[in-house]
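With one protein chain removed, the remaining protein chains of the complex are shown where they sit.
Let's look at subunit A:
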Amino acid sequence: MSRKLPALTAESQRFWQGGAERRLFIHRCQPCQRFFHPPAPVCPHCLSEEVAATAVSGRGQVATFTINHQAWTPQLDLPYVIAIIELDEQPGLRLVSNVINCEPAKVRIGMRVEVEFLQQEDIWLPLFVEERS
């Protein structure tokens, strides 16, 4: 199914296209070493502009999730799982994504997941599957 795709910006480009090299990029501040999301040209913690998209492990856990049952548009394959993933690199480093290739009823908060990319046009969406130990 085709999805709504994001506009690319100087800040977001590596996040959305890092999947071409099978890597998930999250912005990181060089001086204070903290990651942050969504990407921006300045660190929201220390205001340094020495920030760069930095490859992360792509591993984390489900912070919370929902199983969507509503057919908002005809294109959706139901049901599907939307989740907030907390990445291993830093407590509270979160992004919204989907958990795929998993029975929705088996998804749990705290479940270990790893990234898997879905390419649509020039975007590689970072989706998550149950971690393969």
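Just so it is clear, a contact is a pair of C-beta atoms (placed from the backbone, for glycine too) under 8 Å apart; a residue touches a chain by one contact, two chains touch by 3 or more; residues count from 1.
Keep this in mind: contacts and distances are computed from a predicted model.
Per its UniProt entry, the chain excluded from the display bears the name "Thiolase family protein", taken from "NADH dehydrogenase subunit L", "Thiolase family protein", "Putative spermidine/putrescine transport system permease protein" or "Molybdopterin oxidoreductase". The chain that is not drawn here is touched, among residues A:37, A:59 or A:112, by A:37. The omitted chain makes contact with just one of the residues A:42, A:76 or A:102: A:76.
Taking the complete complex into account, A:123 is the one of A:29, A:43 or A:123 that touches the chain left out. By the touch rule set out above, subunit A reaches the unshown chain at residues 3-8, 12, 37-38, 44, 63-70, 72-73, 76, 80, 82-84, 94-98, 109, 123, 125, 127.
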